[in-house]
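Dropping the structure in here first, questions after.
Here the complex is missing a single protein chain, while all its other protein chains stay put.
Our next item is subunit A:
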Amino acid sequence: MDQQLLLLIVHVVVTAITLALGLIVFFNNRKSATNIIFFILSTFILIWMVFNYFAIIHVGSSDLPWARGILFSAAFQVYLLYFFVKSFPRDRLEIKPWELTLVLTLFAGTALLATTPYVFSGMTGVAPGEIIANVEQGKLIPLYGLSMVGIIIASLIVMVQKYRHATALERKQWAFILTGFAIFFVSAVVFLFLVTNLLGTTIFVPYAPITIIPMLIGSVFAILKYRLLNVKVIAAELLTVAIWIGLLVEIVLSASLQEVVLKSLVFIVIVLFGLFLIRSVRREVYDKEQLQELTKQLNIANTELQDLNDNLQAKVDEQTKEIRAAYEVEKKARQKLEELDKAKDQFILTTQHNLRTPLTIIKGYVELVLSKKFGNFDAKVGDYINRVGQSTDRMSKLVNELLDVSQLKVGKSIFNFQPVNFRDLVVDVLNDLKSETSRKGLYIELKEDGSWPMVNVDPAKFKTALFNIFDNAMKYTEEGGITITLTYPRPKDVQLCVSDTGIGMSEETKEKLFSRLFERGVEAERISPIGRGIGLALSYNIIKAHQGNLWAESDGVNKGSRFYIELPIA
């Protein structure tokens, strides 16, 4: 293969690769400053190669503009390289205005200088065995070189700085660019400088463009390869482009028109096929990336979930412990309370027993004496002993109620419910009170309109309740009497109203009426010094235990009272 043809192929291939890479990068992200700068850079590399090619093949004095063109476009390259490293890997070029002004000024000077005779003053023709013509160097060529080397050094400084502050991913990207640069520099120094100067041959100089390829590829990888998977895409793209170029060269080298047409058709088919291939690879890679991203996110989510789970378990454990502790405390407190309650009940039972025993004995002896089995005595003595007996009875009743109230209040009392005629209960209790009412000269009126119902009650306990209410009415009534009325407020309830003409009560008294701590009013104290306010509380509790209700009404002090007893019908 002759040298001219080899040169052509080298330049066409490198041009094609450069163009392809530039386009790939550009279309990969058209909005990124880095990608745009890279595209412009590759364009100028292209232009530079065109100048290079024509400078070589057009031997003679007419080569001078081409040679100057090489230096002119080279200035574009190195200054664009500076902007490239400045913006990489960001999407925006961040540069201070003074820096931009300085660099652009230097660039303009250098580029302009390249076109003047001060750099290349003329050509001297080709030496035997060489390909390229020698150039006569102008006086300002060191200035041009200084500018070029200067900006390259500036670029290297920027690169090193950025590499040092880069993230792991960015470092990988910089590594690609630096590797490309290193290969470029080493090969440029070896083939262009060392070989030319030490061996005195310019044989490799025309092939200089090849050295630029690794740098380009490195940069492309760096730009596109944010994720390593993209290598596949780039490889596919490069391979495809290489095939296209090969086919293009084939077309250029065709011997006949027929061959050109045929090869062109094949080329078109291959191009279409290649595009399709690139697209599908891209899609596949894209899908894979998505999948990887999803997997990554899923892993993160999983880890978080795991953490959360661990935390949750710990929290649950902790709370369970707390709850258990609280439960233990509560349990102990409850046990303590139960013990206290038991102790209280036992205390009341024992106390009651202890109080009852002497009362029983007093009552017994009183009865014995009164029976006169052991001799007669004065009527006055009989009267006194009678009074001892009555007081003892009252005391006994009091002691009995004391426990009944305590037991009912804690809901422990056992009731023996049975159906009873309501009237029988009322009449029984009234009979018990008859002597007392007649003594006080009070009337008791039982209004009997309508039939009396059967009620489901514990007769003994319910009688106690009724007794206390009737007894209370009678106790606090000095004149007049008691009227008892039966009504049916609702179809399934019966109501007994115990209305008296007694002292009545204030609102305040009414509120405290059924409480165990009931303190009687001043008036009540005056009229009936033996009341103790526990009887109504007992009645209230008994009636409540029968699903009934008890309440009192009064129009005020000295206006009488009305006690209402309500009970479900059996």
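Quick note on the criterion: contacts are C-beta pairs under 8 Å (C-beta built on N, C-alpha and C of every residue); 3 or more make two chains touch, one makes a residue touch a chain; residues count from 1.
Going forward, contacts and distances are computed from a predicted model.
Missing chain's UniProt protein name, "Assimilatory nitrate reductase (NADH) alpha subunit apoprotein", "L-cystine import ATP-binding protein TcyC", "Response regulatory domain-containing protein" or "Na+/H+ antiporter subunit C"?
UniProt lists the chain left out of the view as "Response regulatory domain-containing protein".
May I ask which residue of A:H353, A:K434 or A:K447 touches the chain that does not appear here?
From the options A:H353, A:K434 or A:K447, the contact with the absent chain belongs to A:H353.
If I consider the whole complex, including the chain that's not displayed, which of A:I268, A:L368, A:V427 or A:V557 touches that chain?
Going through A:I268, A:L368, A:V427 or A:V557 one by one, A:L368 is the residue touching the chain not shown.
For the chain that's not shown, point to the residue among A:T179, A:N400 or A:T485 touching it.
From the options A:T179, A:N400 or A:T485, the contact with the absent chain belongs to A:N400.
Since one chain has been left out of the picture, which residues of subunit A touch it in the full complex?
Residues touching the hidden chain, for subunit A, are 349, 352-353, 356-357, 359-361, 363-365, 367-368, 371, 373, 396, 399-400, 403, 407, 412-414.
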